[in-house]
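Note that one protein chain is taken out, while the other chains of the complex remain in position.
By written order: A and B. Residues from 1 in each chain.
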Amino acid sequence: MLSRYIKLYYLFCKQNLKVMLEYRMDFLLGVLSVMLQQFAGIFFVKIVFDHIHALNGWTFYEILFIYGIAATGRSIHHIFFDNLWTLGWQYIRPGKFDRLLIRPINPLFHFIADRLQQDGFGQLFIGIIVIGTAMPHLSISWGVLEFFILVVMIIASGFIFVAINLFFATLSFWMVDSLPIVWTIFNLSDFARYPLTIYHKGIRHFLTWIVPYGFTAFYPAAYFIEGSGFERLALLTPVVAIVSCIFAYWFWNRGLKAFTSTGS
Amino acid sequence: MIVVKNLEKHYKIAKRDPGLRGAIKSLFHRKFETKKAVKKINMHINAGEMVGYIGANGAGKSTTIKMLTGILTPTSGEVKVNGIIPYENRQQNASHIGAVFGQRTQLFWDIPVRESYELLKHIYEIPQAQYEETLKEFVDVLHLEPLLGIPVRQLSLGQKMRCELAAAFLHRPKVVYLDEPTIGLDVAVKVRIRAFIKQMNARYGTTVLLTTHDMQDIEEICQRIIIIDDGSVIYDGSIQDIKSQFGDKRVIHFELEDAADSFVLPEEIRALTEVLPTSDEDPHLVSLSFSNKHISGAEVIHTMMNHYSVADLTIADAKIETIVEEIYGRGMKKEVQHEEIR
């Protein structure tokens, strides 16, 4: 069962890659543009830190580290789950979603596998470089265990992005296109690039317990930053990822049910 | 194979006043109107049958097919396809069925046709040997060879439909639903597609449910037709039966010199003929329907010529087309009445 889906995913990817290579110029453009976009954000932080030593007690490299985890986690979402953006206007509105419902495979799987977004590789690349740059400057000794935890944290971060987008994209089943909502919520992730301690308490709680973007960058990063005071909470990251994915998937199934009973 | 009992589908349509005020009002208080698209339908289709499912635009054909394929959950009633309830076990049902929706593609838009099939092979878990054999057969019958290397988006409508059809039958499904598979195609392609469907049925015993507005499709492919009108089945039986039942029906189209709005049925034939509603496109057209048991065509024409200056006329005989036209016509009249009442 699982192996069948893995095989299928591989085949879908292969097709997607072929299409991508057909438009090589665009592949490069996409990757480059996303890298530039990320770079602009980092450059901004750098400029600011040219004039200050610490932001609310956080050093430049610590901020960079948070930023890198956010970028890498987001890139997982961007590369593999980008189709979530298109549910309303490319699938439901033109009636293309019906196609997925008469196939003997999970419709969510089919929907996700339908597209691979090359542009996300730029983000992945920058994210890894940024993490790599910041790592040696953190006062922690990097062993195998730390590396392992870091990878787990990043994957969890990616899946929190996925879960949040899936949840709000699912609203499309009721309202045809929920893109404005998905987009607005996604903008909330901007908060996550900086230490949550700089914000008002209300915002912090909101981003921790309601829309858990805090777990996409700040908390996982804080695990590796000595004396951050969030080491405990940081360990919740994978749990939060799993819970939000389950919740989003449950919601998706509800949406699917509503969709098949209204048919619009 | 397909058993349908008291099947109903009601659509809820949210009503909204126009403009911003309407939008805001609808946030708090929504008014719904219920549209009964399918009403208490019953049908029983055996394995290997080829059934034509026909009706006027908006009669509820696509809605029924969506429920049979599991895309739509019925409001009430029961559907069993091959012993499976489609909307409850969608994936299980999906591996035994194929579908073509004439207006939309099932194939993968950006990749060449052959690779689309290759993916479908894996999705439907078709054994390699069977896949190769089937594909070869389809390529021969539908002349797909030159199309296999082309991405779907670059195909013409007719080419796409041939590929589409092959995709629907590729996994040798037990049932295939075809919703307007010949829409917008030229005669040659239509002929080829009909031949293909018949061949599939003969060879694999595939059950076929076909909706179309082309009566030629029905006459050539189906032994049985089900006619649906305004959500209800109004006829279910063989084509032969309907021909003999309505065989005495005749329709004559008159092209008048004057506009048809001022037309009134002449006194002499008023009791025995009926005016069929016609489209607005031709303001001079009047269509009369009658039974040749009660009045002869010659008499109708004679009377008309006496009262109106007729520019041209066509007599439609007892082909299935005429019958269907007659039946649809009545349905349309009903709709007009509804609107007046509202």
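By our rule, contacts are C-beta pairs under 8 Å (C-beta built on N, C-alpha and C of every residue); 3 or more make two chains touch, one makes a residue touch a chain.
The definition used in the following text is that contacts and distances are computed from a predicted model.
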Choices "ABC-2 family transporter protein", "Aspartate carbamoyltransferase regulatory chain", "2-oxoglutarate synthase" or "Succinate dehydrogenase hydrophobic membrane anchor subunit" - which one is the UniProt name of the chain not shown: "ABC-2 family transporter protein"
Touch with the omitted chain, as defined above, among A:Tyr10, A:Trp142, A:Trp183 or A:Phe247: A:Trp183
Candidates A:Leu32, A:Ile210 or A:Ala258 - the one touching the absent chain: A:Leu32
Residue touching the undisplayed chain, where the options are A:Leu11, A:Leu55 or A:Ile155: A:Leu55
Chain A residues touching the omitted chain (full complex): 23, 25-27, 29-30, 32-34, 36-37, 39-40, 43-44, 47-48, 50-56, 119, 180-181, 183-184, 187-188, 190-191, 194, 198-200, 203
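To be clear about the criterion, only the chains that are shown with their structure count from here on.
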Inter-chain centre distance, chain A versus chain B - centres from mean C-alpha coordinates, in Å: 45
Touch list for chain A against partner chain B, complex: 4, 7-8, 11-12, 15, 18-19, 94-96, 98-99, 101-106, 257, 260-264
Complex interface listing, chain B residues touching chain A: 9, 11-12, 63, 66, 69-73, 87, 90-92, 94-95, 97, 99, 101, 103-106, 108, 110-111, 115, 118-119, 122-125
